Every structure is written in C-alpha cells, then in structure tokens.
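A single protein chain has been removed from this complex, and every other one stays in its place.
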Amino acid sequence: MPTKRAGASPAPPSITKSLSSGPKTLPPNASVFDIAHYVWQQYLATTSERTMLLDVFMVFLVLVGAIQFAYCVLAGNFPFNAFLSGFSAAVGQFVLTASLRMQTSNGVPKEGTKVAKSKDESGQVGSVSHERAFADYIFGSLILHFFCINFIN
Amino acid sequence: MQLWHSLLQLGLLASTAVPTVAASAWGFTDATVSVHSKGSGVGAGLKEKIPDNKGLSQPIDLGDADTLKLTLTSQEGSTAKRAHQVFLLLQDPETGLDISYPFNVKDNGKARVELAQKDLPVQFLSASEPLDARLLIGSFGSSKAYNGVAFQLSVTHDPNVPVPTVEAPKYGKLPEIHHIFKSDPQSPPVVVTLAFVGMVLATLPFLAVAWLFLGANVSHLPAAFKSSPVPHTIFLGSLFSIEGIFFQYYTSWTLFQVLPAVAVAGTVAFVSGSRALGEVQGRRLAGQR
Partner (left out) sequence: MRWSLSFFLFGFLAAVHALSSSGNRLLVVLEDASEKDSFSMFWSDLEARGYNLDFQSPKSDQLSLFELGDRAYDHLLVLPPRSKGLGPALSPKNIIDFMDKDGNVLLALSGKSTTPSAISSLLLELDFHLSSDRSSIAVDHFNYDTISATEKHDVLLLQRPGQLRKDTKSFFGGEGVLAFPRTEPHTLGNESPLMAPILRAPATAYSYNPKEGSFSVEDVGVTGTQMALVSAMQARNSARFTLLGSVDSLRDEWFSATVQAPGGKKTETANREFAQQLTAWTFKETGVLKVGTIEHHLAPTAEAPDVELNPAIYRIKNETVFSIEVSEYAHDRFIPFEVPSDDALQLEFTMLSPFHRLDLQPTSRTENSTIYSTQFTTPDQHGIFSFRVNYKRPFLTNLEEKHEVTVRHFAHDEYPRSWKISGGWVWIAGLWSVIGGFLAFVIMWLYSAPAPAASKTKKSQ
C-alpha cells in the first residue's frame, strides 16, 4: 500500500487540473484513496446545486435513521412498533427522496453557463416533468407519514 | 385419629400387661434374636438374648440382605404352652402403620420367625425412625395376653439404591398453582433515551446549517407569491394542515375524524398544487431555477 500510494501521489494535481475540462479516466493502478478522491471531486463538479441540497436532505435522513437504529441496538427495541415506524419513516423518506433525485437529476449538467439549457432539455427528455415528480413525491410522503403515525400508536 | 386411639389402647395395655407376670398371664422365655447376613459365616452377625418378658435396649439393624431370626418359648404363667397368637408386630411410631408376622409355634410352645428385609412392606423401608418390634402373645380364655416391645428395629439400606415408595391415589387438597406472568418489557434508562432524543433533534439544525452553507434560500418566495399568490398560499397551507391533521390523529382524533378532514385537505392540495407547480414549472422553463 504505501509503495503504491507513494507511486500515485504525484497524480492528484493533474487530476484536479483535468477536472476543469470535464471527467477524465483514472489510471488503472489508482489507489483506493485516489478513487475516493476522484469520485468526490467528480461529484462536486458534476452535481447541480439543487441536487446537492437534495443530497443533504438524504444525508439528514440517513443520520436520523442511523441514530434510531443505534438506539435500538443499544437500548433494546421495547416499543417495537415505535421503532418500526420511526425507523421506516426515515428509510421510506430516504427511498422516496432517492426516487425524486433520480427523476430530477437525470440530465448531467455541464458547466455553469450551460446549466439552464441542459436543464431545459433534461426536463423534456424524461417522460415525467420535475414538477410532476415532485407532486408524486409529496403524495407518497404524505401516505408514508400517515402509516407511520398510525403505527406508532 | 383411629391410629391414635389404637396406639393409646396399646400403650395402656402394655403398661398393665408387662409388670404383672401372674399365673394367668402369657409371656415368653428363652428368647433370642439374631441377624444373619447373606454370604457371611455361620457364627457371624449379631445374636442377642432377650430377657424374659422384657425388651432389648439397643436397636437392631436390618440391612438389605439380612435375615432376622427370632426364637422364643411362649408360656402361660411359667409353663411353656402353645398360644393361638404369637406375633411379631412391627409398628412405625410416626405413621402408626403396623404389620404382624406370625411365629411358627410347636406344641411345646417353642416358636420361631424369620424375617428378611424384602418381607417388609414398602412403607417401612423409608421410615426415618426405628420401628417398634412388639411381641404379641395371647390366646383364648381368661389368661392375660402379652404385648410388649421386644426391641427397636432400624431398617438400613444401601444409600446408593433409591428407596421405593408407594403413593396410593387419594382425594385431597392439591398444591396451589400461581400463574407466572411474563415480565413486562422495561424501558431503557431515561438518560440514555433523552441523549438519543437530543441526537435525533440535533439533526434538524444540522440540516439547516448544511443547506445554508450550500446556499439554500427562499429568494423565489416573493416572486412566486407575486405571480400566483392564491395557489401557493393554499397549497402550502393544505400541506401543513394535512400534517397538522396527522398530528391531531396522533394525539387525540380517531380515524373517522381524520379521513374526511384529510380528504378535503387533500383535494384542496391537489387542485392548488397543480396551479402552484405550474408556476414553478414556468419559472424553471424561464431558466430561473
């Protein structure tokens, strides 16, 4: 590992540079760290700001779910229905938000100047418009909330 | 109760019978008791002479494989004579159970009985106290019958072999039964719970901070309300009221109060939502999003 990393260490600056000119492939002998770094940079570069906000919301849901699960493991699942509804509310909301993300970020936005145009196109290319997807998302979420509240007693 | 009565009778009779060795009373002489173990030599084992019309003071042990042999001469007054009843009576002083073993009596009054442990009833094998071994000598006519303790018989057995017991079925009180309930589930310590509640609630500010950091804002709000104020107000209002109805359902309402309310609010949200989202789409198409 250390030898590999030492060998690959000069690579990052070139990758960051190449990022500005769009995605580039990694060298086949890239280390795990490099891959992670590359993926992260790629994410920052190619994700629209609105999708990032959505991703933050998903991170929030993962956190809420993880804390609830950790509490269940640590302190027992005594009102088990409460655990199920609390945890599945987080998981379900996550799944719904993930679907919304799939339906609203299918177009890969290029650089800042191109944003508006590409969005225009992607909005038409998908069979469902962003707003329709959002309406479905709200509908699904409300049903999820109703069932979770019903089940938590 | 019956047992106590009969014991009492026995005691009274014994106390009156033993001291008066008059001419018209039954008794015995030449009595010897011996315990012979299976497998041991002829001379081995215990052999005791019982004094006339009296008893031995020390108890006699009867083991698993032992045979007890008792010989005596029954006599009426001081003349040896055959009696109709020459019994060895074993009695458990605790339970009052008794059993008699008749002697083999000859014309001249010589009598003998042999008794192995297997001849004893099962109830006696588990007796904790030594059994009373009494001699009963009596016959028809006016002579006084003899009833006295000859010796104590303690039944010993191999401690490794379980003692058989009998349980005669009888109606009676049965042991009480109290149902053992499953223990109620316990909540974890409140401190732990509150710590986790704090962690869960802390994710909300985290969300807000992360959004603000990434530049989230509500800058389009004035624009949206300017272009189509009614649908946006009603759409947001109905969304919040649906969640509020859910909260009411959680705290107090029944399902039948909730369903119509949600149906109304849902319809309003649907109608106003399509308008409001149309405005949002207009903004998106205008490149403002």
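Letters A and B name the chains as they come in the text, with residue numbers starting at 1 for each one.
As a convention for this text, a residue touches a chain if its C-beta (ideal position, glycine included) is under 8 Å from a C-beta of that chain, and two chains touch if they have at least 3 such contacts.
Every value quoted in this text rests on a predicted model; they were computed, and no experiment measured them.
Checked against the full complex, the candidates B:T156, B:T193, B:T233 or B:T267 give a single residue touching the omitted chain, namely B:T193. Listed by residue number, the positions of subunit B touching the unshown chain are 1-7, 9-10, 12-13, 16, 82-87, 89, 91, 96-100, 102-105, 107, 136, 138-142, 144-145, 147, 166, 168-179, 181-182, 185-188, 190, 193-194, 196-197, 200-201, 203-204, 207-208, 211, 214-221, 224, 232, 236, 239-240, 243, 246, 276, 280, 288-289. Within subunit A, the residues in touch with the undisplayed chain are 20, 44, 48-50, 53-54, 57, 60-61, 64-65, 67-68, 71, 75-76, 78-79, 81-83, 85-87, 89-90, 93, 97, 112, 115, 134, 138, 141, 145, 148-149, 152-153.
We adopt the following convention: only the chains that are shown with their structure count from here on.
Listing the residues of subunit A that touch subunit B in their complex gives 49-50, 52-53, 56-57, 59-60, 63-64, 67-68, 70-71, 74-76, 78, 116, 119-120, 123, 129-132, 134-135, 138, 142, 145-146, 149-150, 152. Contact residues on subunit B toward subunit A in their complex (touch as defined above): 185-189, 192-193, 196, 199-200, 203-204, 206-207, 210-211, 214-216, 239, 242-243, 246-247, 249-250, 255, 262, 266, 269, 273-274, 277-278, 280-281, 284-285, 287, 289.
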